[in-house]
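The complex appears here without one of its protein chains, the remainder shown in place.
Per-chain residue numbering starts at 1, and chain names A and B are given in the order in which the chains are listed.
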Amino acid sequence: MTSAITAPRFDPWRTHAVRVARKTPEVPGVFTCDLAIQEATVASTYRFAPGQFNMLYIPGLGEIAISICDDPQSRGSVAHTIRIAGNVTHALSELAVGSTLGLRGPFGVGWPIDEYRGRDLVLVAGGIGLAPLRPLICHLLAHRQEFGEIHLIMGAREPSGLLYSAEYSAWQDGGLNVYPTVDRGDDSWPGHIGMVTAILDRLPLCRPAETVMMSCGPETMMWYAAQIAIDRGVRPESVYVSLERNMNCAIGLCGHCQFGPQFLCKDGPIFSYNRVASIMKVADL
Amino acid sequence: MSNVGRKQPVSIVTVYKGNTAMTMDQPNLLKMLCATRFAEGLSHEHLACLCRAGRLVRLSPNQLLFREGDTEDEVFVISSGHVRLAMNIPGRGDVPFLTAGPGDLVGWSGLISDGRMTATATTVDETTLIALSGKRLQELCNCEKDLGYVLLRRVAQVLSQRLLSTRLQMLDLFEKEQTQKVS
Partner (left out) sequence: MLAEGLDTLIRALAEDGFQVVGPTIDQQAIVYGEIKATSDLPRGWTDLQEAGTYRLQRREDEAYFGYVVGSHSWKKYLFPPVTLVASADLGENGWRMQTPEPDPVKYAFLGVRACELAAIRIQDQVFLGGPFVDPTYEARRSRAFIVAVNCTQAAPTCFCTSMNTGPRCDSDFDLALTETSSGFLIEIGTDAGQVIAALLPVRPANSTEIDQAEIARQRAADQITRRLDTDGLRDLLMNNLRHPHWEEIAQRCLSCTNCTMVCPTCFCSSVSEVPDLTGEHVDRERHWDSCFNLDFSNMNGSPTRNSISSRYRQWMTHKLATWHDQFGSSGCVGCGRCITWCPVGIDLTREVVALRDTTGNDLSRLSDSNAESAEANR
């Protein structure tokens, strides 16, 4: 026969039954859902890399890509921070603890953290963009000695929009410099007001050429953060952005999430700025 | 610089005018100015010139630096600490819109226009500023066109960064753009 037959491989459509183990409200319109994989053999072997995502599935409504926000070392359940945006996320927000749904994953390429041991790191997050950075933060805290300076700049619209704000002091104590900032402050907010770019502008960078920036948030924010980092001497190949497009199959076979020569689900969602800079500002690509 | 875990009220504001300011010998002032981001691209000679119009101001938290609508002579380069800028809207009170930090320029109206302040500036924490007399800087720039060009070019750069930042803030990125990654 004329074919490229190979040994049976894992079925990319295989969907695991998971149960809602815990639901935690986060900032307005955002909640975290801890999902426990039902099948014991799958649960015990399930691992993910910081920055990867799962497809969460509500039968009859559909699937949605949600980045994993859990500590990669945690076992038993997998946490997803979800913003209520459409049908599926709305239905997810209404699921009671104990409900079942489906999960496929993990998918995507994570933050390239192993390549950057010994470097200084600047993490730039905007809004719910902190969610896919949280597993990375957990990893960095657990391996703090392996890295130089670590800065986290976190932007939100207003103070009530600062995701995981209860954890910032623990992160700070664990050796991260945490800089929360908001677009709109008031007298009850003693912290910083202004875009993440304003903080990035004046962030002390001792060795920019040895510094790595990883960002996740609105594309416009990431673009200007990248410009500033590069202006300040960070190498373009050491700047990473996490992009967003419509994902449908998560395995690079449906075409939905194409962005130039990449399928975000399979080749990303995390890219070095170098790889996407030339097309990030092409409208409607 | 981070405000993690700290929630102090900022309603008590004292005014620095006059006695809390201190002067410093010129070489030290120059050293501090050179260490700021504002000094990037300015020559040592030019910076020394600027310092002749300057003095050091050290403020404790919650002190008023200048008030919107007032006319001030001095412009400030922040050496350390933070200054919160706010505008007053009748019925809403002082609405803060920006926190300026080390290397930032505040009160720049004194350098390029009549010195009427377009914001109220209050220190957030212990803050050290290099205060430069706007009037004397304008005179300097008029006499030494080379310095004038370089200084105003630098001010334009700083203001363009501020403009970009403000624009991004105004675009309301976190509200309009759904930032749930990969969904």
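Definition applied: contacts are C-beta pairs under 8 Å (C-beta built on N, C-alpha and C of every residue); 3 or more make two chains touch, one makes a residue touch a chain.
Keep in mind that this is a model prediction, so the values were computed, not measured.
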| item | value |
| --- | --- |
| Per the touch definition above, residue among A:Thr100, A:Gln172 or A:Ser272 touching the missing chain | A:Thr100 |
| Of A:Val97, A:Ala142, A:Ala209 or A:Leu253, the residue in touch with the unshown chain | A:Leu253 |
| Chain A residues that touch the omitted chain in the full complex | 1-6, 9, 11-17, 19, 38, 57, 59-63, 85-86, 99-102, 244-246, 248-249, 251-256, 258, 260-261, 263, 266, 279, 282-285 |
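Simple rule for what comes next: only the chains that are shown with their structure count from here on.
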| item | value |
| --- | --- |
| Chain centre separation in whole Å, for chain B relative to chain A (CA means) | 35 |
| Of all residues in chain B, those that touch chain A in their complex | 1-11, 37, 82, 84, 93-99, 101-104, 124, 161, 164-165, 168-169, 171-175, 177-183 |
| Touch list for chain A against partner chain B, complex | 53, 64-67, 82-83, 85, 89, 108, 126-129, 131-132, 155-157, 161, 168-169, 172, 177-181, 183, 185-187, 189-195, 197-199, 201-202, 216-221, 224, 242, 244, 247, 264-265, 269 |
